[in-house]
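Inspection log for the structure reproduced underneath, given as structure tokens.
The complex appears here minus one protein chain, its other protein chains still in place.
Up next, chain A:
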Amino acid sequence: HPVEVSCKAFTKLQLHAAKYPHCAINGLLVACKQTLKESKAIEIVDAIPLFHQCIELTPMLEIALTHVDAHCHANDLFVAGYYEAPQHLPSSIEPSIFGSKIADKIHGNLESVLSGEKGKSLAHLVVIDNKRITKTDSVNFFEKANEGKWKRCSQKDITFQENCEPVLMHLLNRKVARDIVDFDNHLDDISAHWLNHAVNQDKMLHFC
């Protein structure tokens, strides 16, 4: 299944990283059911920023997953993957142990969510390469191999919507990263929505 990453998903993920350059961050990737049915492609239409502190604790993650599942259910979407950016500059790009567990859970859930489609290779785990940040090649996709480990996908299976990078640079220059809301921000102030409507409606995102 080829993967297409929308401008919206790419930019929101990068903006989340830009808001917390000194923290490890994580989030979810959400894809369109209709596209999967029609063209067998996984069209990642949105990124939901989750946390930037104590990522490896489960209660708030469970709450976030429940909320995001409900949102997906109401909008014909599905949780297609998980992204993480480490705190420092590691020597190699590898999924974290905790991240692999979350991605495993998403992979397991997909079989029930997408009746008829096999769960295999539908779920993805994304590890951000902090050294290549703002570029599309900072977004490294992993898929579940037969032996159960998460292994790097071939680049040719992943495409990014045109103009992702210039749109992101424009948003970064306008300091839009400060307005990104992740689930941690939402828990601190529930009037801030983790769907980031304001950013979604930003004119720049219509230039993709």
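Everything that follows uses one rule, which is that contacts are C-beta pairs under 8 Å (C-beta built on N, C-alpha and C of every residue); 3 or more make two chains touch, one makes a residue touch a chain; residues count from 1.
Throughout what follows, contacts and distances are computed from a predicted model.
Going by its UniProt record, the hidden chain of the complex is named "ER membrane protein complex subunit 2" among "ER membrane protein complex subunit 2", "NTF2-related export protein", "DNA-directed RNA polymerase subunit" or "Inositol polyphosphate multikinase".
Here the missing chain is touched by one residue of A:H1, A:K33, A:H67 or A:R152, and it is A:H67.
Here one chain is not drawn; of A:T35, A:N75, A:S121 or A:T134, the residue touching it is A:N75.
The chain that is not drawn here is touched, among residues A:I93, A:L114, A:L187 or A:L205, by A:L187.
Where chain A meets the missing chain, the touching residues are 22, 24, 53-60, 62-63, 66-67, 69-71, 74-75, 88, 90-91, 97-98, 105, 187-188, 190-191, 193, 195, 197.
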